[in-house]
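All protein chains but one are shown in place.
As written, the chains take the letters A and B, and residue 1 is the first residue of each chain.
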Amino acid sequence: MSISLAELATRLGVPWRGAAEVALTHVAQLDQAESGSLSFLGDPAYRPYLATTRAAAVIVKPSDAAGAPVPLLLSENPYLTFAQAAQLLHPEPEVVGGIHPSAVVDPSAQVDPSAWIGPLSVLEAGASVGPRVFVGPSCILGAGVSIGADSRLVARVTLCAGTQIGERALIHPGAVIGRAGFGFAKDGERWVRIPQLGRAVLGDDVEVGANTTVDRGAMRDTVLGHGVKLDNLIQIGHNVVVGEHTAMAAKTGISGSTQIGRYCTLAGAVGVVGHLEIGDNVHFTGMTMVTRSFKEPGVYSSGIPAMPSADWRRNVARLKQLDTLTRRVKQLETLLANMNATPEREESEWMEP
Amino acid sequence: MSISLAELATRLGVPWRGAAEVALTHVAQLDQAESGSLSFLGDPAYRPYLATTRAAAVIVKPSDAAGAPVPLLLSENPYLTFAQAAQLLHPEPEVVGGIHPSAVVDPSAQVDPSAWIGPLSVLEAGASVGPRVFVGPSCILGAGVSIGADSRLVARVTLCAGTQIGERALIHPGAVIGRAGFGFAKDGERWVRIPQLGRAVLGDDVEVGANTTVDRGAMRDTVLGHGVKLDNLIQIGHNVVVGEHTAMAAKTGISGSTQIGRYCTLAGAVGVVGHLEIGDNVHFTGMTMVTRSFKEPGVYSSGIPAMPSADWRRNVARLKQLDTLTRRVKQLETLLANMNATPEREESEWMEP
Partner (left out) sequence: MSISLAELATRLGVPWRGAAEVALTHVAQLDQAESGSLSFLGDPAYRPYLATTRAAAVIVKPSDAAGAPVPLLLSENPYLTFAQAAQLLHPEPEVVGGIHPSAVVDPSAQVDPSAWIGPLSVLEAGASVGPRVFVGPSCILGAGVSIGADSRLVARVTLCAGTQIGERALIHPGAVIGRAGFGFAKDGERWVRIPQLGRAVLGDDVEVGANTTVDRGAMRDTVLGHGVKLDNLIQIGHNVVVGEHTAMAAKTGISGSTQIGRYCTLAGAVGVVGHLEIGDNVHFTGMTMVTRSFKEPGVYSSGIPAMPSADWRRNVARLKQLDTLTRRVKQLETLLANMNATPEREESEWMEP
């Protein structure tokens, strides 16, 4: 793949400066660029690299263009333009339709002729694979699974019976979608399984990371809306509904029947308990423990940042006495007030609810 | 599957009221029920739905039966009765014995004629599969693995060499059982692996979730007792012993050589360090960090619930000074005591140990 600066600018719909015919073959960081490289300048901290880069062209904000010694693409959002350019320069290989002879395909499965079914994959009864879908090696499509056009199952994806995948999905190795969720009634000391009769239903443009698990619903569906992006090793419990364009980083877990809004971000290893309602545009920082609903947009956090272990031991010992400490302070305040030495502060500043 | 109210009541051993012949075909929630639906009323909060439900029949407590406009099944534990009814109405398909021609089965493996070995599964030397066992597609049974009657490996389960599975187990896709555990001796700067010679031994009625990992023991076995239920993405370290009917929610991890008692529940993402002893009937709430043994029954917790990030930053900054703050309060108390104004509280209330 090689494309001229001028043609790339046209395809991206952005202005350019410099040699129209310079050939771009790949993307690279500013400080690692060489002949043929397209780079970008996002964070102003990297501006010094612009003077010395060997990139063939660089995507910059118009306000960073002055004096740049290389051909430029101009964009108000260089990182986004870079992502789009990278997709053009490094396209996924086109899917060549066909079924590998080692795949095991039930006669009732429907595979679009333009779709690829990789080696050692299994398609069970009634599975349906749309146009230009790529099913990599060793995938399992259970009975009644449906995959929309242009989706990619990289390799070793397990879609349990009934799972519905929209268009342009990207599912990474080891993902297990549509597992019967974790639901039991108690019979004395024993657990009795509740049949899980819902499905896992994923919208268009959804991404599911490696070894991530998405359980099917119990009596309704588990739903990931359009554009949801899940990183690796995430757990989505049964009946969970995730709104459109919400993204979750690795190792996050959402317990059963919780609803997550649209445009949310959950950083790594966040835990959300079940049956909550999280609104749109809610953002949780890494390792946050979410034990109640948050319906208002905002950024929420919890957890204690790392400190030297000796300090930590001292502080957590005190933390176990924090309720007592608070009472002691209140007592001191009362005592002093009784000594006619009332504190000179606003009561409301610290009054407990 | 269709069953009359009267027959279902007989099979469940519970009383019923209303039209004996009403046909039940499936379970559904009260508010989503329709013709043929069997629903249940557990949480009293849903009682208003009882008046308007379109369910064909509803399982209720006898105390909720008065005035209900639909046929009823009466149970002191509606949720349990519902689970049992759901299993009757939505049975697992019967296992049809046989070995898919694409499976790779060592000649020394023993497969009961009533068991099914799915496509592209691998049975290594000496593996043993009991009656009516279902081995789904792409499972791996290592050398010497044994699986008891009526167990189900949904798909893509890995049982490493020597793993023993009891009867009626349910193992979900991506589970890896019997991996050689994480044990090393230090040789200067290098790690030297300790051979892991024990097995993973699972009792009857055990469930293992998707992408959960259970390591084999080092010199003895890792053991999951009868009725243990593990959700997805759980880690069980080598030599761990889990008592009967203990359940763990997703993303929990148990470090090596820890013993967990019977009838415990570990909510999601709990972490338990190694070499501890947890008693029977111990319950940990979500994301609890367990750093010492808890031998007494009870509910234990840790972690900080989410709050707005600005508040969180202020509070954790203070937390790092909590030991100091406690000392400051003690100093104030001493000072006031010296001013002959002793606090009017019980010393014992807050005295530190």
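Keep this in mind: a residue touches a chain if its C-beta (ideal position, glycine included) is under 8 Å from a C-beta of that chain, and two chains touch if they have at least 3 such contacts.
Small disclaimer: the values here were computed from a predicted structure and weren't measured.
The residue from B:Asp43, B:Glu94 or B:Glu189 that touches the chain not shown here is B:Glu189.
The residue from A:Ala6, A:Ala149, A:Ala250 or A:Val299 that touches the chain not shown here is A:Ala250. Between the chain not shown and the residues B:Thr265, B:Asn281 or B:Ser302, the one that touches is B:Ser302. The chain not shown here is touched by just one of A:Met219, A:Ala269 or A:Val290, and that residue is A:Ala269. Touching the chain that is not shown, out of A:Arg11, A:His90 or A:Lys295: A:His90 (per the contact rule at the top). Touching residues on chain A toward the chain that is not drawn are 26-29, 32, 77, 79-80, 82-84, 86-87, 89-90, 100, 102, 118-120, 137-138, 154-156, 170, 172-174, 205, 207, 209-211, 227, 229, 231-233, 244-245, 247, 249-251, 262-263, 267-269, 286-287, 303-309, 312-313, 316, 319-323, 325-326, 329, 332-333, 336, 341, 343-345, 349-350, 352.
Even with one chain removed from view, chain B keeps its contact list with that chain: residues 102, 104, 120, 122, 124, 138, 140, 142, 156, 158, 160, 174, 176, 179-180, 182, 184-187, 189-195, 197, 211, 213, 215, 219-220, 233, 235, 237, 251, 253, 255, 269, 271, 273, 284-285, 288-292, 294, 298-305, 307, 311, 314-315, 317-319, 321-322, 324-325, 327-329, 331-332, 335-336, 339.
By our rule, only the chains that are shown with their structure count from here on.
Rounded to a multiple of 5, the Cα-based rotation taking chain A onto chain B is 120 degrees.
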